[in-house]
Each structure stands twice: as structure tokens, then as C-alpha cells.
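After the C-alpha cells below, expect a handful of questions from me.
Yeah, one chain of the complex is gone here, protein chain that is, but the others are all in their spots.
A, B and C label the chains in the order they appear, each numbered from 1.
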Amino acid sequence: MSEIENKAENGSTESAGEGSAGEAKDDKGLGLGIIFFIIAFVACFLSGTLLFPKLLYSKKEQPFNFDHALHVSEAGDCETCHSLREDGSFTGIPKLATCLDCHYEDVLGETEDEATFVEEYVSKEKEVPWHVYSRQPDSVFFSHAAHTEAGGMDCVSCHGNIGESTSSRPYEENRITGYSRDIWGKNIFGIKKHSWDRMKMDDCAKCHKKETGHQGYCFQCHK
Amino acid sequence: MDSALIPEGAKRCPLPKFSIGIAIVSAVLLWGVYAMFLCWFKGLNQTNMNDYYGFALWIWADLAVIAVGGGAFFTGLLKYIFKIDELKNIINFAVIIGFICYSSALLILAIDIGQPLRGWFIFWHANVHSMLTEVAFCLSAYFAVLTIEFIPNILENRQANKVPFFHHLAHNMHGVMAIFAATGAFLSFFHQGSLGGVAGVMYGRPFAVREGLLVWPWTFFLFTWSAAAYGPCFTLLVTKTTEAITGKKLVKDNVIHLLAKISGWMIVTYIIAKIIDTAYWAMVTAPSLGFNLSHFYTDNSFYGYWMLITEIVICGVVPGAILITKSTRENPKLRLVAIILGTIGVCLNRWVMVLQIMAVPVMSFDTWALYIPSWQEIATTVLPVAYGVILIAFAYRYLPVFPQEQELNQVKPVTE
Amino acid sequence: MKVDRRSFLGLGIGAVAGIAVSPMGMKLTDDSAIWTQNWPWTPVPVDGKVNYEKSVCSLCPGSCGISVRKIDNRPVKIEGLADHPVNDGGACLHGIAGLQYLYDPARIKTPLKKNGANFEKISWNDAIELVAEKLSNMREKGSPEKLACITDKEQGSVSGLFKRLLKTFGSPEFYTMPSLESYLEITASALHGKGKTIAFDLENASFVLSFGAGIIEGWGSPVSCFKANASRKTRHAQLYQIEPRLSNTAANADRWIPVKPGSEADLALGISSVILKNNLFDSNATSNFKGDLNKLAAVLQKDYSLAKTAKITGVKPDDIKKIATLFAKAEMPVAVFGKGRGDGAQSLKELAAVHTLNCLVGNINKKGGAFVKPNNQYLEFPDVAMDSIAKTGFGKNKTGKYVNQFFEEVNRSSQSLIEALFIYNANPCYTLHDTKKIKKALDKIPFIVSFSSFLDETAMEADVILPSHTFMERFEDVPSSGGLVKTVVGLTRPVIRPLFNTKTPGDSLILIAKALKGNIAKSFPWTTYDKCLESLTSRIWNSLSEDGFAVLSNGMPGDSQPVDVSFLAKNPASLKAQGNYDLTLIPIDNMRLMSAATASSPFAVKTVSDSVLKGKDIVVEINPLTAKGLKNRGFAVLTTPMGKTRVKVNINEGMMPGVIGMVTGLGHTFDNKYVSNKGVNINDLIGQVIEPDSGLDAAFGIKASISKA
Partner (left out) sequence: MVQENHNSAYKFGMVIDLDKCTGCGSCMVSCMAENNVPFKEDETNKKDSITWMRVYKLTNDKPFPDTEVVYMPRPCQQCGGKGDHGHSPCVSVCPAVATDYGYDTGIVSQIYTRCFGCRYCMGACPYHARYFNWWDPKWPEGMEKYLSPNVSPRMRGVVEKCSFCYHRYQAARDKAYAHGNKDHIKEEDYQTACTTACPAGAIVFGDLNNPAHEVHQIVKPDPHPDPRNKHVAGKSRNPKIFRLLERLGTNPKVYYLSEREWVRKQGDNYLEGEWEKIKNHHGKASHG
């Protein structure tokens, strides 16, 4: 560093001249540089924002279409199918046996989907391999009872208006992590408008902090 | 062949000879890289660490390179803040050594953690109470500072300097270097200190725990101080080694003497503090927890009082005494002995503060745990050394590192 | 347009900046971290509905009730069953690790047939046909008595079916492996008459004098013993433990009395001698003695004086006297026998001598004492159909009285004494002394059928393997045994569908019987074992199927029992350890290692201390006085008359000088890397020593030497 110092002191006039000559050249070069910069910036930004999510997520169709709205209107509420067990644990997506409580006769409706259900699963006594949009990773302990019973929350707060859907949207899976896209949220920037748009840990922590005054200790939500 | 890159007026060995030397060191480097990948892909079962030795050779190496790399911040502090101008003749080299040490430390940490891809959690989910968090933040920030400090020197390369932008950049960066030096000193104070704090706050480990000031145990201050004291020893040692290898005098004696003198006084003051700390710990802290001093130095086949004596007397008091006395300081042989002892002393201190802590039994029915590193650990620890040698070789060959080189080695400018 | 350096620079910086501003960097950083949190090679257990099933553990004779926690249909954990009459919620480590047996790498997945040195897979039909053909040939040749069978126990329906098959086939050659239960029956038979067994009321006894019984090391019904021992403190009861080594029982006892190995019987007789001499005995109780008491007293006064006993046993005369006095004067004393787990070698002299103490102080069938009760009788088998071949064969003499003698005779005989052998739930090639000799005997038997679930040392010697379900996959009645006061029958039930192509052993037998046709098929009228079990236990089936157990008797037997001490009055000699070396090698039963037919689980082996097993080396215990020149944790060579082995040394003050202790249960050789090829099997190093008066293998140890490796 000190060498530069010396040089700068000794050769100030010389370098000043060089500098002015250089600047004119610089301008043109810089202009071109800026154009390239903008082109590359825009191209990369767009590919990182639009193309990247397409590559990151794989799309999987559900085994057959499921009409939540229809089932809710028949059953009346969510709890008929998604209930708490006697021990307080949550059943999640119902097992075939629960479906058969209503679908006990061959066919109830006449849709193609129900035909698939009966042929592929009911008659073969096979569980339906649903893709779960809101599946949390194994490291997460989530108690539905704590939220719905003790916390008095409704399903919509976290799951949105899925009960009103008439068809199953494709399940999108992160190719790297295996997570459902619903965890990070549809928006690749992670921006959310509704409480159910994203299900990352920060979302849990924020609500916990607001509602209980503390985001909770590790084991409260992790196992 | 590469003469266009070599600093003006400097004489360097022929490229083939240089290449052979680099190739040999690179082989060692590759061995280390191989071991590094083994650790990353197969996991830390490649090491001989275990649940007793969660911290072992690597953490020692980390602490040691950061301690000896302390020459960079301390020399910078002296040069830019305390305006000791002679040190401009060694500051470049001090910065390079610092850069090597800190980049090595970061690399070792990246190997050492069980989940390297989650390493950034230390920033994202930082726990402000943890000394390690403080280490991570200050270490990374200071590494950035060192990089900034190193850049002007790189831009001074003959070819790079021809580019006006680089020339001006280097010049302007230089103008603000005092700010970086101050920042570096501030950051170093904290990360050197918090590395000391890592041990001092372990109140479950009577061998490590120290009382202190506010949230900082005494080891916090001792580590900073010892890095400042012994860091310059290492700078001088590497300078001496470089001189020996190149066969050239690179820094004038008055500069060396000055840095040695400062280091000497720092060592003396440090070692007094260290002795007081050790005595207080041995006579008050440890006994209050039910431990005699002898508990930490007997009943095992390696850790004995010799360790304590070597660290404090042979590698502390002795080099301190040599370096503060004009006659011995200016005797090249004795000075060399002192800087070697000093470097060993600080490394030994870091060993004690990492490995002996893990070795000492705490529960009355537990036993001493001894440890021998695996070859993978050794290879990855040698890796930074090889990398350092290569970086110094390149820096020396292509950058004007030593401002006094030309003056001290009057040769005709290279003509081709 | 001239694309110069600056343009490239612009391009590069633009690209970097564009990516940096886009969410890609952030997302990839996050996702790569999340990837490490969900590595595809780290298993993710499937969630579901929690439910519990009651069953009974049959890994050891303890017969503890278990509660199997399941997620939907998948068992995930075994725990002790609360309120079960045997173990009331507690469980031992082996039972808890039970699921590891289900998925054991050494499990036999389908019937196998020996072909040269290897096994080949065969179908069940072929396997049964093969067995039936061999057996039919034997009957045709008129030598049905050449079919033998070895199982783990006398009791229970499966052993009952084996016995039944042998009987209708025409062979008396039914043997059981030595177990505490078998020794209890032998002792009861010698002192009180046939058809009886002994139980010890440890829960209530105020003074337990244990002659090496590992009360907290797997002796008897382990969990029940643990509980009885734990309550000692609150009951202010005392435990005196007599054995050469500071076992866990000794460490937990109020006093440990080190005794020279093999002299336990002498100490018991010495104590009896004091009791008789000092009139400490219960005079009411002595009225039950049928003769010979005076003769015994005379023998004791002559050969078991304080000084003589002290010399033989190494226990100080004062201590012997003190123990005798404490024992006799205690409110509810009980003397307990069965060294270690009680299933190793024992001499009848020792068993009888210890039990005589109980008889002398009058604690038979009294609270806190020893209970003499009739054997379990809860199975109602229909009559066996026997033809003349069967009758002739069945009427012949057995080759040996006990299984050890059986193997000895097979080895000794130049003719083929036995042509076919059934082995179920027994691993004699591992658990009996001098395993080489056992293997040699098996080599002489041309056709061996194993019913093992695991390819263990003995199953390897088989010609045909008809693999059984594990206890988690089948029904079976499990009668309590091992000195338990209560008489309980538990019901093992399937908690999961069979994983492999295996069968319930009862079903295999029914299939064989049906294939043999005629009377034999007629004697096995059931379609399946499960139906058979239900009909055999029809009296208690409701309780079995609903509660998982049935209590046959709860209290103590009220009647007084005759005592016959003629065996001891003959003054049988004490056996010496085989060999001429200076030291004595003795087995150590460690609670954390199974040493019977069932090997330990990976979890159990994991808990074993590094002062028992280090790497692949077994560590032997030795007193510093005996370990002259040996380094703690260093290698040594252990030599016995049976052979040499490399061991590591644990210099330990808890071991009597002159004695080397080696753990049992290691040194398995089958294919399970978590359990096998670790250490050595002590039974390779100890030879049989048959007690002449009883026919029992009574080798308590063997002479040995140890030197630096």
C-alpha cells in the first residue's frame, strides 16, 4: 500500500493526464457495459423469478378429483371427516374406513371420480394415496387439538378455503426438499396476503408470539 | 515467462523452479482437499472425535490460526491508529498472513460443523448469548475487512495496476485504510475475545470456567491480549522464514526490532495477567467448586504440570524477557528463539483451552479422556498450511509485498 | 460494436445482480438446508392411530405381561403391562427390545433344507413331506424310539404337542433344556416327592439367604424379582448374598459373603449343622422329616463342623454362625438356590442342601418362605391313540435322564441311537457345556428338524428347518415358572401379521402328524393350533382371551409337605472343577445379556459395559491379587482344559482372588452383526462334569490359567 502512496505522490501530473484521456474511453465502454449489465440483469432476474419455480417444483395430480364443497354440503362441517381421536390426536386425511361410513353402497354419485374411487380403492381395499398439501416435515410436531380446542381457531386460518373447492388442484412438490409448495407458499418471494398463504416456521412463530406472548420453546413444535 | 507479472525491479526465481515448488505443496493441499471431501460426504465419523471430544484438533487449529493471525489487526492498529509509521514496511505481509489465517479458520469451521449446508443458521437464527455467535459474526466481518485490506496490494500487481480503474481504486482504498484498520481492530477485539469466552463461559467445566467482567469471562480479555502479543511473533516468524527461503533480506532490522519490542512488552504484560488469572483460578475458582489444581494435571498419561510450565514460563516469560531486552532482542538467534517460543506458547495455550478442557473428568466417577486425531483430521489441518504457503508464494512473486525489498536487494532492473 | 472487457464485466455483474435480486439465491440456500433436514436416507416413521394390545413375552421363562403400542397395524414399542399379576407394569430390557427380534436379520424367512453345507429354500409342503417320509421310515423299521425331541420346557401346549407326537409315534425321548424350573422340579422331587415345584415368597420374606441366585440378574421371573427386591427397603427385609463375585445382587444386598466357587453346598450344610447343633431349627417342622434327619445331623456334625466348613468355603466361622443364627431367628427367612440365572449347571447336592435350610427352619408353605406346590395342570389333552409300535417304542428306556446325559450317550454309542431329532426353542450348541461335543453328537444324528425362528448355532446343524413365528406373530399359552409364587398362565397373541413364510410351531406339528396318518393323525384332530389351544385351555380360555392371563392359584399352598433328606444323608461328595490349573473360571450371568436359546437383541448388546465387551473382545474379571503382571484392560490368554482364548482383563476388586469371571451370552456365531461374533462363548471353555448321584451336569466352572498375551 505504501508503494502506491509513493507513486501517487511522485507522479501526480502524469497520472492526471492519463486519467483524462482514459475517461473519454471509459464513457463509451461504460455505456456498453451498462447495456450489457441491464440485459443480463433482466434476463437473470426474470429466469430466477419465473423459470426457476417451474424447475424447482414437480407437479403431481391427485389419484382422482375430490370435491370438497360437495362433501362439506353433505357432511355439514370439516370435523366429520377430519376429526380428533379420543386421545386428542388428529386423524388427518380420513382412511378408507371413514369414507366407507357414507360410501357404503357401491356408488353414491355418478361422477367418473367416484367410479375410480370405488374401482381402484374400495373394491381393492386399498388406501387412497392422497398428496397432502399441508404436510409438514417429520421434525414438526403439530397439535390440532391445541389449536382448535385450546386455541379456538378455525380450519380456515391455516388451511384457507379448501372446503369450498370443487376440484383438487395439482400437488406441487419441491424437488430438492420434498416439501409441498404450500409450505413456502405459491409466491416465490415468500410474500403472503392471507394467513394461510404460507406455512413456514416463521408463520407459526409470529402467530404464537401474537397470541401467547411467546413464540414457544423448541419442543413445543418440534419432535 | 511470467516476468510481466513480477513486480518491477524485483528478482524472482525461474518459473519452472517456482512451479515445482508449488506442485509439491499442492500435492499436500490435494491430500487435505481429499480428506475434506471425505468429511463432507461421509460425515464426521471420519474423525477421531467423539462425544467427549466434540471440540478437538480442528477447533484448536482454528483458535491457533486466529491467534497467530492476530498480527494483522495489531500491526494495523499500531500503524494506522497509533501512527507507528515504520510498520508500513511489514503491514502488507501482516495483512496477507492475517488473510490466510482467517480464510483458513473459516474453511476449517465449514468442515468441522456436522451440517455445513446449515452453517448459515448461525447468522439467521443467531443466539446473542452464545460466544460462538459473536465469533461467527466478528470473524466473518473481519475476514471481509482483511479482504478489503488485501485488495489494494493485489491491485498493485504490475499488470493490474496498469488499469486506471484499479490504480485509482487501490489508491482511494488506501486513503480510507485507517477506517478499516480501526474496524478490524474493533472486530478482532471481539472475536479474539469471544473465542476466549467460548471456554470461559462453560461453567459446567471447572477447568475452563473463569469469572470476569460483565458478560465476559477473563479468558475473553486474555485471548485478545495474547493474540495481539503473540500475533506479531508469528508475523516475524513467517517473515524470517520467507527471508530464509528467498535468501533475501526483505524488511529492515529497525522495523523488525520495533515490532519485536512491542510484541515483547505485550507478552510480558499478558503473561503477568495470565499468571494472576491462573493463580486466582487455581486458588479460588476451582477450589470453590471442589477441585484441587492437581486434579487437572495428574492421573493421566499426557496432561501434566509440564504443560502449564511450558505454556507460561518457557513459552511466555522467556520470550517476553528476550524481546523486551535490547541486547537479546537484537541478537538474531535469540530473537528467533523468542518468536518461535512465542508462537508455540500461544498455540499451546489454545490447545489447553480446547483439548485439555475436554480431557479433564468433571464427574467424580468419570475418567480422563485422551484423543489422537485421525489422518483425515490431520490432513484437513495441514490443508490450510499448504494453502498459506502457496498464497504467500504467489503474493511474494507477483505482488509488491515488501516495500523495502528493492532497497535492501540492490540489483539491476530485470531486462528482457 | 466492440465487445470489450467492460461489456463482459457488465454482463457478469448484471447476471450476478439479477440472480441475487431474484428469489433464487434465497430459496436455494433455504432449500439446501431443508434438504439436509429431510435426507431421503433418514427414515420417516408413518403416523397413525395409537392403539395397544395385550400379550405375554416369552423370550425368557419370566412370562411377563406386555402391552404393545401400535400405530395403526404397526407395533412400535413393547412395554410392561400394568396390573399384570407377574410384572405389574415393569419390563426388562430384553422384553422392551422385543421388536428387534421380529426384524432380526438372522430370522429364517421360509422353510429350509440342508444341501451339503448350505441351506436351500423349500416349500412348506415339501418340508412337511420330507419330515413325514423320514419319520414313517423309522416307524416302518420298528424303531420309533429313535426319534428324540428337545424343547425349552415341560409345561405349555407346544411342549405338550411335542410330547404327544412322540408318544403316539412311540418314543420316550423327550428332553428339556436345563432351566431354573427344571431344577426346582428336580429339587422338589428329591425332597418332597414327584409332580411338585418350589416357589420362593421373596415379596414377603424378611431375610433372604441367596446362594448365588441372581435375584436382580435374571433369576426366576426377573421383573417380579426386581420388584420384590426393590420393596425390601420399605419392608426392612434383608438380603445376604453368597457367591464368589460382587454381582449386582451382591452389590445391592445388605451383605455380600464371598465363598469359594463350588462350595455353596458345603456352606449350606455348614449352616444346617449350626442350626441343628444349636437347636435353632423349628421343632414342628422337623416332624415333617421322614427319617434320615438324625443320619443327616450326624453327617453334618462330623463333616460340616464350623472349622471344616470355614476351610472349605473360605467363610469365617463366626460369619457362618452369625448367618445361621440370623437365618433361623428371622421372622420369615427363605434360602434361595440356583446360581446366576439358575439355568446353568447345578448340582443336586447344592439344591438340596439349600432347600434343606428352608425345611429346617419351618418356612415351607408359610408366608415369606418357600412354597412347595403341585405342577401346573391346566391343559386338557384328549387321550392319545397308540398302536403297538408306539406302545413298544414308548415303553423303552430313555437314552439319558437329562439332556446332558442324552448327548453324552449319543456321543459314546457306536451305533446310531437316535435317527431323528426335533429341536424347538433350544440352542444346545450354544448353551450347553462343551459345545464341540454337542455338535459332534448332533453330527451323529442323521436327521435333525429345527423349529427355530432364527438361524442360530443349533439351527445351522439342522437338516430341515420349519421356521416358527416369533412370539409377536402367534398365539401360545405361557405358564409362569421359575419360582414364582403365583401360578399364572398368560396368552401370547399375534400383534402383527407374520412377516415371513413361517408357521406357529403347533401348526407345523399338526401338519406333520396329519402327514404321518393313522393313529398319529388321529391324535392331532385339530385343524389349526389356535383351535387346539382354545380347546386345550377351554376352562380358562375366557379369562385368557379377555385379560390376557388367567391366575390358577394366588395364595400359598396350605398343606404341610413331607421332607426326605436321604439324598444328603448319604453324604454325597462335592464336585471339583475339572483340570489342574491354579485358578477357577466361573460364568457370570449379566442381566443385560441373554444366554439361553434366545440371543440378545442389538439394544441389549448396546447397553453392555465396555468392561464386559470391548470391540470384539470379551473382558474377564479378575482380582488384582490374581492379576499379577496383567495390565488392566490389557490382553491376556486364558487357558482351560478345553482350550485357549484371547481375552481382555478387567482388574476388579469385586472378584474373589483365585477366580476368573467370564460373562455368559457372548460369542454367538450366527448372522447378525449387531449381536454375533463378539467375544467368546464361555461354554466352549467349560466341560461337563456329571454329578454321579443325580445325573446333572454340575460343572460350576473349570480350572484355568491366565497369562499375558
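Some notes on this structure:
In this text, contacts are C-beta pairs under 8 Å (C-beta built on N, C-alpha and C of every residue); 3 or more make two chains touch, one makes a residue touch a chain.
Every value quoted in this text rests on a predicted model; they were computed, and no experiment measured them.
Note on the chain not shown: across the whole complex it touches A, B, C. Of the candidate positions C:Val608, C:Leu630 or C:Val689, contact with the unshown chain belongs to C:Val608. Annotation: of B:Leu29, B:Ile122, B:Ile256 or B:Leu348, B:Ile122 touches the absent chain (contact as defined above).
For the options B:Pro16, B:Gly247 or B:Gly290, the residue in contact with the chain missing from this view is B:Gly290. Of the options C:Met24, C:Cys60 or C:Ala91, the residue whose C-beta touches the omitted chain is C:Ala91.
Counting the whole complex, the residues of subunit A in touch with the unshown chain are 84-89, 137-139, 141, 143, 145-146, 149-150, 217-220, 222-223.
Across the interface with the omitted chain, subunit B contributes residues 43-45, 49-55, 112-116, 118-119, 121-122, 124-127, 129-133, 136, 198, 201-206, 287-292, 295, 357-358, 362-366, 369. As for the chain not pictured, it touches subunit C at residues 36-37, 39, 41-48, 69, 71, 74-80, 87, 89-94, 96-97, 99-100, 102-105, 216-217, 222-223, 226-227, 229-230, 233, 246, 248-249, 251-252, 256, 258, 499, 591-592, 602-611, 613-616, 623-625, 653-657, 673-674.
By our rule, only the chains that are shown with their structure count from here on.
Chain centres defined as mean CA positions place C nearest to the mean of all protein CA atoms. Per-chain CA centroids place subunit A at a distance of 56 Å from subunit C. A straight line joining the Cα centres of subunit B and subunit C is 62 Å long. Remark: subunit A and subunit B have CA centroids separated by 45 Å (rounded to whole angstrom). For subunit C, the set of residues touching two or more other chains reads 32, 35, 37. Not a single residue position of subunit B touches two or more of the other chains. On the subunit C side of its complex with subunit A, the touching residues are 1-19, 21-28, 31-32, 34-35, 37-38, 40, 44-45, 47, 49-50.
Residues 29, 32-33, 35-37 of subunit C are the ones touching subunit B in the complex. Subunit B makes touch with subunit C in their complex at residues 115, 117-118, 120-121.
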